[in-house]
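Working notes, structure below.
What you see is part of a larger complex, with each chain still in position.
In order of appearance the chains are A and B, and numbering begins at 1 in each one.
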Amino acid sequence: MEKVFLIAGDAGQGIAKSAEILAKSFTKRGYYVFNYRDYPSLIRGGLNFNMLKVSTDPVGSHEWKADYAVFLSQQAFDTHKDKTHFAITTSEVIGGDFQINTSEIVQKTGAPAIAGNTATLGALYKAIGHDTQPLMEALADFGKHADINRKVAWEGFQAYTGKTTPLPQKEGGKPGYFISGSCAIALGAIAAGMDLYFAYPMTPATPVLHVLAELEREFDYRTVQLENEIAVANAALGASFAGSNVMIGTSGGGLALMGEALSLQGISELPLVAYLSMRTGPATGVPTYTGQGDIKFALNIGHGEFARAVIVPGDAKEAHERTVEAFYLTRKFRVLSLLISDKHLSESNYTHDSLPEPRVNSERGLVKATDSHMSYKITEEGVSPMAAPGVNGTLRATSYEHDEYGYTIEDEPTILKMVNKRLKKARTFEQAVNKLEPVSVYGKGKHVILSWGSTKGAILDALARLDQASVKFVQLSYLAPFPKKQVEEALKGAKTITAVENSVTCALAGILKEHTGLEVDHTIVKYDGRPFTGGEIVNKIRRVIA
Amino acid sequence: MNANDFNTPVPNTWCPGCTNFMILAAVKKAMADLVNEGACKKEQFTCVAGIGCHAKIYDYFDINGFYGLHGRVPPVMAGIRLANPNLKVLGFSGDGDALAEGMAHFIHFCRYNLDATYLLHNNQIFALTTGQVTPTSEPGAVAKSTPHGSPFRPINPVVLALESGATFVAREYALDLQNLTATLKRAMKHKGAALVEILQPCITFKDVREFVKDKMYRIEPSDLEGALKNARSWNYTKEDSIRIPVGVFYETQYPTLEEKVGVKVWHEAYPERPQRSTEELWERFK
């Protein structure tokens, strides 16, 4: 059983905060909440909205139609009134199914005008037939303004006399965690033992920068914003060379500036985690909206040939786990870890209740340098043990082809030796990735939905509504190295394969074909900057497998 | 310990007679002196090189080295220092490297007052790519990409460094081994962003050795205004009337970026970071 809530108003009106409070109040009672944030690229005056799906079962997507909407501005009402079955408005708005006189309430309670929002939350609680206790708890988030907001909420609850469609009480459910993809990635980096995070702000990667900056003293690492993305990537490699565990973060435009440095990662083999949060492209595109259109670029970024992990988690919990894996892989194999999210995963909030620990521990794993240390020693597995400079020996890292010491070379035999070393490493590393469950299978049907990244939530929500005996979801969490065997295994006996991607061209279909020769039967794509909902997937899949 | 203790077995591929050999000698000597004076251990020296003839120096001394990308010396230096403030970082750039490709980083390096020594091998030419104009080439310079004369004016890196916040700024001549070594030592001992421009005539593409030698005169450090006046007195032109000031223009003290950020040798402070459970970390999102 689920209910969808739409909270809409002007940018700067505190929409995001109201939605968060509401969501938190539900998670406190054990509900699952998914929160989608929709906002244009401006600071104040435009329209924002949040779509919350609240359910007694796990949810990972929103819907485009709400059961209840709260409209905090006229513009919001006029623009979005069709997105809801029932509209609660404030005294500032003309129209709607039920109006809460927020100005009266704030006057009566002596609250500031902005607290009027909270009255509508009280009203919503009445509308679903719940007592306000969890809401009152969640309002603690307002700190010293908590009490006044509670008063306002209570008045809103009292004032509401509109229709009520009850949401079944969820008893006994353990309160879950309500977290965004960005926060999960930041915490994953902390769990993995990061020392330094370098970034230059870029939507939608910026929240990770903000969260990490906030927490840097508590966990004793540092966050440094540098002059641009090129500086960021090169500084990160410098820090990695010096022994630190580093991560950088950006969006597509910033990544495009880092191509040369990522290629340097390839030949210097310095551990590096690069976080990419995609948005609607090309170029500046539609900067606060989502898309998965950078994936082929990420898979192939950097001139020359070198191995990389392209890690594409599907929800917040996985984002945390996979971030730890990104650190694990780059430290253990000295390959580039590209950790990929998008606006939808980074900026949506998920409810997770169980938190299994990551599959691996990330370790710095530095060896002690010897007096005649070989930074690029040829080993059986192709991985040269890594040491940090400063205590013993002479450590080297270089953008040129080099010998085992890191000296520049140009002769054929040494080039071959070193390329072959890196090739061997790539194979060792591929085996390690295969052990990280790069492919997950949900359901058992013969109609396969194949996808990766942030579409996971909508597809899982759809799966719950589809005939699970006939549909199966194969989720890829790694696109490089491509988990060929596991994908082939998962697709064996498929009647149809449908690739789902938030893109124009459905790169996944080509990627699948390139690696397995398998052709998808259908593609479901969406490229208007908006993410899929469970409902959309249900409809499209039904049409496709009809 | 002497300069030869920094030798490597790698064959040198600079043009025979290239003035870079003297810079190499001076750096090795300066490092040996610092070690002998107990100011620094050999293992602490870390070189960061750009791409160009100058950058080949990476192969020629036995110290930790990061042979990076064209133009990107300063951010690599920053990364190294923020990761390990015990390392003694020496950056090597050419005029193309630092002032064309890498101009943004050059300015911000000075602004950050990163505690590192930045050597700018200025030969007023892209040498390794066989001779094109750089931001310090004289007006009208004829080179392979400007056969009809350069349309550009030179820019003055000493002035830019002073204006951008470098706390030690000097210019030396590659072939004046003694002064070069002395100034490099001073720069390395300086806490903060130290820029040493080295006039390094390229004997193959732009041999101005005689010109530089004739025009050079030594200056003493002064306050910022005086330093700027000295620095502006030559703007990389080749008129007969000019004089070229060399020596230390300016030296001052200011907190470094590393101090302000508050860094440590992370991998020594935390050989391994404590493992933290997801539950512990996610607690705040309950």
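Worth a mention:
Definition applied: a contact is a pair of C-beta atoms (placed from the backbone, for glycine too) under 8 Å apart; a residue touches a chain by one contact, two chains touch by 3 or more.
This is a predicted model, so every value here is computed, not measured.
Only one copy of each distinct protein chain is displayed here, while the full complex in this structure file has the stoichiometry A x2, B x2.
Just so we're on the same page, only the chains that are shown with their structure count from here on.
Taking the mean of the C-alpha atoms as each chain's centre, subunit A and subunit B sit 41 Å apart. Residues of subunit A touching subunit B in their complex: 27, 175, 177-179, 183, 187, 190-196, 198, 220-222, 224, 226-228, 230-246, 260-261, 264, 320-321, 355-358, 361, 363-364, 366, 388-400, 406-408. Within the complex formed with subunit A, the subunit B residues making contact are 8, 10, 43-44, 46, 48, 51, 56, 58-59, 62-69, 72, 74-80, 82-84, 86-87, 104-105, 108, 261-263, 265-279, 281-282, 285-286.
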